[in-house]
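Complex shown without one protein chain; remaining protein chains in place.
Now for subunit A:
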Amino acid sequence: MKQFDYVRPATVAEAVAAAAQPGAVYLAAGTNLLDLMKGNISRPDLLVDVTHLDGLDGIERLADGSLRIGALVSNADLAHDAEFAKAYPAVAEALLSGASAQLRNAATVGGNLLQRTRCAYFYDTASRCNKREPGSGCDARDGENRTHAVLGWSESCIATHPSDFCVPLVALDAIVEIEGKNGRREIALDELHRLPGNTPERESALEPGDLIVAVRLPPAARGFAPHARYLKVRERTSYAFAIVSAAAALRVENGKIAEARLALGGVAAKPWRARAAEEVLSGSAPTADAFQEAASCALADAKPSGDNSYKIELARRIVVRALTLAAAGTPARIPALPASPFASTSGAMHA
């Protein structure tokens, strides 16, 4: 394996200073990064291990009613935090639908947000890939691309962002707290990931050295708890990335949708917030027709990037289903097969 340096900074400031150097990357649980290094896709010179930094592994409720999740909280710990799962059920369901129990035990909040695409050509160093090697071309464009993007893609790159966690988070207006060379700042999660355009290698709004220290859910996010679901269609019952997924959250008042939140996963280079569809739903009754209209609206700009036109129709249907499930109400307990179309199957024992 390529020789690299490894540092374990004691403070966030030291971490930021170290990671600002060329060739440096942050190492969290490494479930994505180490695979990339073993496959020679990432060849960092310096790993800045943040897993021992103090104060980044808490889940705290702030005075204003928002919730602050430290970047080092594990995916499993967050999903299994009873308070959290109750207040943000769709987020917990999304987390539990991702990867495997072993991976969720290790994977961190920060790492999940910044995990790289699963585009096979990105992983295959013999293929041309604009994201891995800017300007080299995109072998996915005319390749095996039935799982690639249908929204927001460009001729330069048709990859998707694979995170489940990010989908309900973006729907709930999550905020990302960042520590950088010039101190602390925060941005909406919706602004963290970038669409490819002509620069697919620039995946996020982060600058060199920027460390995600926390993700914050604003006070309003709690208001959706009674009607919030995540739904994920995949090619086996567990341990598979989404073909398409959706997070739907409703605030229902007097039988009407006072406010709706909708986001799609597996369709674009970022978790895809469907704001126009939310508008359609706002003020309407939670009916099948309204959901159909929202679905059409959410996918209005979709176009296939390859052998994947089915994903557009599938996404429409998932939107309708996720909205239907959300309208029916959040189940008292997270199903045994979280986010699965088979979630309510009796006798299911594990995911």
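We take it that contacts are C-beta pairs under 8 Å (C-beta built on N, C-alpha and C of every residue); 3 or more make two chains touch, one makes a residue touch a chain; residues count from 1.
FYI, contacts and distances are computed from a predicted model.
You can't see one chain of this complex, but its UniProt record names it "Xanthine dehydrogenase family protein molybdopterin-binding subunit", from the set "Glycolate oxidase", "Xanthine dehydrogenase family protein molybdopterin-binding subunit", "histidine kinase" or "DMSO reductase". Looking at A:105, A:237, A:282 or A:296, the residue that reaches the missing chain in the full complex is A:237. For the options A:8, A:80, A:118 or A:256, the residue in contact with the chain missing from this view is A:118. Seen across the whole complex, the unshown chain contacts subunit A at 1-3, 40, 100, 118, 120-121, 124-127, 139, 142-144, 146, 233-240, 243, 310, 313-314, 317-318, 320-321, 337, 340-342, 344-348, 350-351.
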